[in-house]
Structures are given as C-alpha cells and as structure tokens.
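Shown here: the complex without one of its protein chains, the others still in place.
First chain written, first letter: the chains are A, B and C, and each begins at residue 1.
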Amino acid sequence: MNTFGRAFRLTTFGESHGPGLGAIVDGCPAGLELAAADVQGELDRRRPGQSRLTSQRAEADRAEILSGVFEGKTTGMPIAMLVRNVDADSSAYGEIKDLARPGHADLGYFLKYGHRDYRGGGRSSGRETLGRVAGGAVAKKLLALKGISIYAHTTAIGDAIAGEASLDDVINNTYKNPVHCADLASVDALSEAIEAAKRHGDSVGGTVEILALGVPPGLGSPVFGKLDAGLAGALMGIGGVKSVEIGAGIDAARLQGSEMNDELYVDDGQVKAKTNHAGGILGGISTGMPVVCRIAVKPTPSISKKQRTVNMRTREDATIEIKGRHDPCIVPRIGPVAEAMMALVLADHMILSGLLGPDHI
Amino acid sequence: MNTFGRAFRLTTFGESHGPGLGAIVDGCPAGLELAAADVQGELDRRRPGQSRLTSQRAEADRAEILSGVFEGKTTGMPIAMLVRNVDADSSAYGEIKDLARPGHADLGYFLKYGHRDYRGGGRSSGRETLGRVAGGAVAKKLLALKGISIYAHTTAIGDAIAGEASLDDVINNTYKNPVHCADLASVDALSEAIEAAKRHGDSVGGTVEILALGVPPGLGSPVFGKLDAGLAGALMGIGGVKSVEIGAGIDAARLQGSEMNDELYVDDGQVKAKTNHAGGILGGISTGMPVVCRIAVKPTPSISKKQRTVNMRTREDATIEIKGRHDPCIVPRIGPVAEAMMALVLADHMILSGLLGPDHI
Amino acid sequence: MNTFGRAFRLTTFGESHGPGLGAIVDGCPAGLELAAADVQGELDRRRPGQSRLTSQRAEADRAEILSGVFEGKTTGMPIAMLVRNVDADSSAYGEIKDLARPGHADLGYFLKYGHRDYRGGGRSSGRETLGRVAGGAVAKKLLALKGISIYAHTTAIGDAIAGEASLDDVINNTYKNPVHCADLASVDALSEAIEAAKRHGDSVGGTVEILALGVPPGLGSPVFGKLDAGLAGALMGIGGVKSVEIGAGIDAARLQGSEMNDELYVDDGQVKAKTNHAGGILGGISTGMPVVCRIAVKPTPSISKKQRTVNMRTREDATIEIKGRHDPCIVPRIGPVAEAMMALVLADHMILSGLLGPDHI
Partner (left out) sequence: MNTFGRAFRLTTFGESHGPGLGAIVDGCPAGLELAAADVQGELDRRRPGQSRLTSQRAEADRAEILSGVFEGKTTGMPIAMLVRNVDADSSAYGEIKDLARPGHADLGYFLKYGHRDYRGGGRSSGRETLGRVAGGAVAKKLLALKGISIYAHTTAIGDAIAGEASLDDVINNTYKNPVHCADLASVDALSEAIEAAKRHGDSVGGTVEILALGVPPGLGSPVFGKLDAGLAGALMGIGGVKSVEIGAGIDAARLQGSEMNDELYVDDGQVKAKTNHAGGILGGISTGMPVVCRIAVKPTPSISKKQRTVNMRTREDATIEIKGRHDPCIVPRIGPVAEAMMALVLADHMILSGLLGPDHI
C-alpha cells in the first residue's frame, strides 16, 4: 500500500540502499508549470548534512522528471520522478542484520515479509520520505495557484520549548536556522538540546506545528472523508510521529464549551471566527480559517548507546550497539515531510471538492 | 465518502431526524455467528439517557439485520443493519436553522452542500455514530475469534484526571459507572466535572484511552497503509476528537532515545518488549504488544449560554441560545464509538494481512 | 465487494428470500429533486410478472428512501433505499440445496463461502439487480440535468433478430411491447422465441443494445480509468452477460482502418464524426458522439428439463429438475439493469471529470 490519495494520488517506491527512490503523482491537472528545479528545491529542504546538527551523509538527491511534463507544463498524465541513490555505504548493516534495533521497524518487517532489505532500514528508512517530499512539491505548486501556502516549524526539542512565534516569524525565520524554529530567540536552546543528546550517544524528540493558509471552506467529506481525519492519518503515517493534534488539540479536553467554541462574525461578507480552537475544521469540513496541526516526534531510535534486544533469527536475547552516521534528532528535517503530507491531503480535497479542476487548471 | 475500510468495509447512512440510520458491512467472512442482539448490545452501550449525566432523549435504537446472515451465521454477503428513528422532536431546530451554532458543522455543510437537513444537525449529529457502532459490533465479534479484544475507558473529564488503572480495572470497572472510568476512586471527581458544566449551562471535554489486546504482529502496510496512520484517521474522524496519540504519544517529544526505545527480550520463543512506549506499533506494523491509543475530546458545542454567531443566509451577525436536551459531555459515550473504529481498523488489517480469511472463517 | 464507482458510489445489499434488498448511493450532489416515485418507476420497469412471457412472481418491490433526501431534494448525504421482500416462497429450494444447478453460481458460492443462503439463489439471484436499478434511478435523474439520456432495447432473442430501429423507435417503441424491442415489426418473432423455449421447458438468450445520448466529450481517464473499460466491467458484471461490445464491436476485427476510422468534420463549431464505429469513445475518452454498447445475454440457467449435475456436499454425481416459476428469458428485463449500470458509470465519470459538481448541482 504505497499509494496515497483519491483524486490527487502519490505512489512512492525505493529503499535506502537500492538503485533509487521515486514518486509518481497521478491526477495532477494539466497546465501546471513544473520543472525538476521545483522538486529539487523541496528535496533540498529535507536534506541532511546541512549542519553539524544533522546526519553527515552527503545525499546528492538529484530529482529527474521522467514523464507527465511537456514543454514545461504538466499534461494530466502521471508525473514520475526519480532520485538515484549515490552515497549508500551499507557495510555497517551486515553485522546487525539479524538484530532488531529497538524502536525500529526491523522486527515487524522480519515477521511480516520474511525476506527484507536490511541495509539502512531498506524501505523503513527515513529516506522513504524523499518520495513524499517530491510528490508534495507538485501538490504545493498546484495549491499555490489557489493561494494556499503551507508552513511547518519546530516548536520544541526535548524539554526546550520554543517561544511564541507570529505568522511573519514562521514565514521569514524558520529556514534561517538549522533547527527550523520560527522564534529566533529559542534557536540556541533547541540546538543545545540536540547537541546534548549527541554528546551522550543519545537522541531526542520534539514537536512541529504545521499551518495551511488560504484554505477555502468546504474541504472534507463526512463522515469517512473528513479533512481532519485525512490529515491525522497523513501525519501519523510519517515515521516517528506519535501524536497528531488539530487546533486546540489535547488542550480541548480540559476546556469548557464556552471556551472552546469559536464565536463567529461577519467581516466584509465573509464569515470569520474570533479564535481558532477548531484549527480551521468543523465537522470534518474546512471553515476558511487557517488549518493548524501539531505533531509530536519521537527521538531517533538509532543511538550509539548499548541496548538490549533480540536476534530475530535465532530468537535469543542479544545486545546491540548501532554504528554509522545517524541524526540525533529528525525534528528539523521532518518539517518538509509534514508540509508535503499536508499539501497532498489538501490538493486531494481541492479536487474532490471541485475547487480545482480534475483535468486542467 | 461514507465508506470506511478496504477489505472489511463499513458504509453508513442516515440523519438524526430522518426515517432511520444504518450500516452495511461488506467483506465480513462467512461463517461468523451473528444476531441482532450482538449489535444491540453495542448500541446500548453508546445509548444516552442511561443516567442524569447524559442527554435525556430516550433513544430506543432497535437494530434490525436486513441481509448477510442466514441461519444465524454470516454468508460473506453484505450485512445491512437498520435503526429506525423513533424519538425525533425537531421543533427546536426550525427557528435556528439559518444560525451557525458555534463549534458545530453547520457553516461547513451550508457552504458545501447548499441544501441540508438542519434538524438535529442532520448527518453531522452524534447519532451518525450509531452506524459506526453497529459496524464495529460485527468487527468485534470477528476479532474475538482471533483472541483480540478492545477496551475504551475515560481517563479525564475537564480538569479531573482519573487515577491509574490496571488492565483488570479497565476490563471490570469501566461500565460499572456512568462516566465509564476504570479507576472507581476517580468516578466522583469526573462526574462532578460534568455536573458543574451542566449547572453553568456549559459543557466539558475529556480524554479516553483505547486498548487492543491480543493483536498479532504484522498488521499494517508501509508506507501509506500503516496501522498507526489508519488508527489516527479513524479516531480523528469521530466528531469532537481533536488529538490522537499512539503509545507514549505527545510525551515522546521530550524523551531521549534511550528512554523511548522499548528494549526487547525473548520469552518462551516470543519476542516481547519490556515497556510499550511504541504503543504496539513500529514502522506502522503491529509488534504483538498491546495497541494503545488516546484521544482528546472537545466539550460538546451545544451549550445553553448565549453565544455570538452569524446568520448564514443573510450574512449578518447574530446571537444564539441553543435549547433542547444536550449532553454536557460526550466523553463517556464516545468510548464505544472509539472501540468500534479501532475494531474496524483491526478487522480490516487482519484480512489485509492474511491473518483472517477474506471469504470464510 | 458490493460497492461500485469512485465518485458516485453505489453499495447494494440483500438476498432473494431475506428480509429485503437495498442500495446506498453515496456521492450524489445536493440539490437534486428526488422522490421514492422516481426510484419506483425504474423498479417497475424491471419487474417480472408484467406479461405471460416473464416470471409470474408478483414482486411488489416498494422502494422506501431512508436518508439523504430532505424536503424533496438530495442533501449530498448517502441516499439509502430499501425494498422489503414480500413474496418469498422458498419451499422449492430446500430439497435441492446441495445440488449445483448447472449454469448457476451455486458451486462457486459453496466453495468460496462455505455457508450460503441457498433460497432462490440468495445474493446470486437476479433480484440482486433491484439495488442496481434503484441506484441507477438516482444516476439517471442526475444525468438528465445535463441532458444525458440512456436507452436499452432488445435486439435479438435466440435466433430471432430484430430489424433495424431508428433512434425515435428506440425512444418511443421499446416499452410498448413485452420483449422491449424497438422494431415493432419484430416483436412477434422475438416473443415466439421465448414462447417456444417455454414450451420445451427450456430457456433462451438474446442481445441488448444500450445507447447514451448527450454524453459530453471528455469522460474517461487513461490508462486505467477509461470510459469503455468502465462500461465493459459494469455491463459484464450483470448476471448472464457473456459479451460486451463498444461501437463496431466484434465487427471491428474484420474491418480495414479506412473503414473503421470515423472521419471528422466541423459542424457549427463542434467537432462531429460522420460515422460512429468508435461508439462515442476514443482512447478511453468520450468524443461527444452517442455512446453505444451491446451485450449478449445467456439463456436463463434455471430450466425444468432434467440435467446432470453434482451434489456439492457429498461430491457425487446427481440429476436435477428445477421447479418453481422462472423466466424462460431475462433479456427483456435486463434492459433497465443495463441502463442503470451505464447511468452509474456515466454519473461517476461526470463528477470525476468535473462536469458535475461533487457537492451540489
């Protein structure tokens, strides 16, 4: 099940250390200007090795468009994108191929599929998200035509909580620092949380907020095609995410109705809400207010500390020390992936709701 | 989009004040013993009017099975279930039909569909969940054949947080009290939180934990058919849910990898984990440990306090006072719905993973 | 798998001798005028017992709409329709329940599902098509808004081939005679083919042509969502159909390209074709010309002649004589079903292609 979406569909493929990874976008209307550079720009935002805070693996990740674009514009045909793997040193994996790395998907793949590409986690590697980001790049360009923009920014790393950030901060500051935090005053604290984990051979989690601006009312179809349900599934499906919130999220549980309900008013003929505890979605349908999601990301499971585990083949207790270059924290890199997933969901619903033509723009 | 699932599929229909509501389960293997009483038992658990804490509407909600069962067993054909609406006083709704109730789906439906059944919220009413619970009843019976059981229990109402509860408490105590709390010592505090909201013409939210025991390893298909993604979408799609967590959930964000990773060991040939921060799912695939989810539920939007809103038709500011009988808190009633959604997801994945035959048991 | 369609979706349920049969239409835009009488009209057209040529079973088949319609118009919510079974004498089936009726689905159901409702064929009965016709009735009303109309007429019964019929004949004559033949001069011959089969305790097949007028260009999505592929699947899925042709159909095989190609010309700014060997579809996309399909229908498998067969349970050779009231020919009754399936396909593609709004008309 490597296809996502109903009208705007993404199919991804590829493993961490195989020949390459890629994505096919099917259902993108014809007439959208699209170049490999559009995709490349998004891939570069999720690229590791941009600073000492993230993995040192120098992933070239050059995107090639194989189909669906003619004379610089989409044709309505499937858009295939390919990224060849070039820096794939798999020597570190042979010796631990039968050991289940704690917190990793190894055991599930071993039990479910029997035969697996264990090198670098194979398909369960974070590199799988390349395909999501490539597909999301197309979705973003499409949404931009309708004035919809999406922003993810880091709001906490471990115990370091970022300060409040205005929308302008989010738009302008996020990619000016390696932790992708919109509040520049918090950058040092968040960076130090990562550095500390790294010093201890450990890793650390964090939280990310994802915003969509310009979303029109009417996206989402009750009762099993709700927009919030779609976003929750899309975001929870990103490796490492353990929680998804919409609007007030977990805080909604302790509020009174008179606090939670967003009062409505008319502004220049448009219905608006004074607050946005709903996160832009009521009854599964977008309201026209910004769509606001938050995700909690677990610490990277690959740590150099010795851990107790099992040998999956012999069914014996074992210990493992994971070598190789690993991000002590994937939170700064998960933002572009979360943006991509939100873009895919919104593009899908824009077409499903008839707000974007299915065949041509 | 009123169909849920890929192999074990539920289609629901019906409005709060129309002729009736119902559900069609398609993809249930033949040979499962099923009677209307099985469905009725689940419907009764979500029924309001069981205590002074919930809505006084006396919903009879008698389930009839129309197809798919022959001589007491399923035949593999679609199982249609119908509940006629009997107590549907819609007189209170005519006068507010053009006013958007804050926190409700009214505006979205109005803008999206133009023509809507406004009585009692129509399809956006909580009564829509009858179809989910009916479908979930079939899924639960099917899962029970494989030793899988599902339990939801209330863990907080507003600021009242329930004490820790053992698994035995969850199984034995939850339905012995009207707030469906597994820790009996917390029942009074949770009840009082609801009573207080009611006294003030207000409402209150809460949290619910949902557990699945006996889930075998191997459910869930990377990268877009992951079990946790499916659960998140299923639970977030329940009206009023604003947050979904798996395992450590939101707490995962502040942990170190060495804390979060569940160390593995071999017990009698089976691989087990010492802790369950993963919530029974790694890489989107079940591990054999209990599957643990938590949801945050917002306060019921229908409150009797006066609120500012808009007239959707005239596009003018307005005020609204919502009359009628409304639950001040839906948290105790959402448990059976959450159980149903988890059961539907698990039944679907059991068939998709080949652990349950698609045609017959 | 009892759901059909992607955007305009039909789910059906029910068995020949169970409590009832029904259909849920999901994805019908809001605002369409719809009453039970609309559905009833289509059900009546497929009803047996209208003449001595068809089964004498007096099926009342009263349609009730349970949801999705408010104040006479659709709301965009699922439209559930129910037909209770009233004339269900199943006494004739008990004695042959372990015998596979030749040409029937008995053996497949027995092997696949183990437990089956054998009464009247259960779900494999022709009564299953009630749900298709009910769903098709909604599709037809929707298509009529866009000027699309659908006509099926009998073109042969056994060796009796109907004469050529003009479009006016098809529209005006088809339902003026019990064999539903557009060429009134051929009615006697076609009727006699059925009578002859009946006299011999036998049955007979035939062919039906289905036309859609007013179909706009642009329906159908290459390469796996083609309109002709969808029609072929929809029509072949009707019980008894053994062949589907589009346009020139089987005759295309013996033509030269210069004969087959429909030459194009411009008429008042519109592109038209001088001939219609393509049947209104090229490359899987409608061209704006009438869509033309033909189906071959096998003779009813239930015949009173003694036949050799097997006892499915004991795995022994056996003979069978099928009693009860059976149509000697289902061809005249399959027209409304074929129209319904074509209507469902076209309504689905009208929405998928953005030519009908998904949410409201």
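What we mean here is this: a contact is a pair of C-beta atoms (placed from the backbone, for glycine too) under 8 Å apart; a residue touches a chain by one contact, two chains touch by 3 or more.
This structure is a prediction, so every number in the text was calculated from the model and none was measured.
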Only one of A:82, A:190, A:303 or A:318 touches the unshown chain, namely A:82
Options C:136, C:301, C:336 or C:358, residue touching the unrepresented chain = C:301
Quick one: which of C:71, C:168 or C:263 touches the chain that's been left out?
-> C:263
Please identify, in ascending order, the residues of subunit B that touch the omitted chain?
-> 6, 77, 218, 222, 352-354, 357-359
Provide the residue numbers of subunit C that touch the chain removed from this figure.
-> 1-4, 12, 100, 102-109, 111-112, 123-124, 128, 156, 158-159, 197, 200, 202-207, 217-218, 220-226, 228-237, 239, 242-266, 269, 271, 277-279, 282-287, 296-303, 305, 307-310, 312, 315-317, 353
If the missing chain were put back, which residues of subunit A would it touch?
-> 1-3, 9, 11-15, 18-22, 24, 26-27, 30-31, 64-68, 70-71, 73-80, 82, 112-117, 122-123, 359-360
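Basically, only the chains that are shown with their structure count from here on.
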Looking at every pair of chains, which two share the most C-beta contact pairs?
-> A-B
Of all chains shown, smallest offset between own Cα centre and global Cα centre goes to B
When the centre of a chain is set as the mean of its C-alpha atoms, what distance in Å lies between subunit A and subunit C?
-> 46
CA centroid of subunit B to CA centroid of subunit C, Å | 38
Multi-chain contact sites of subunit A, meaning residues that touch two or more partners | 218, 222, 353
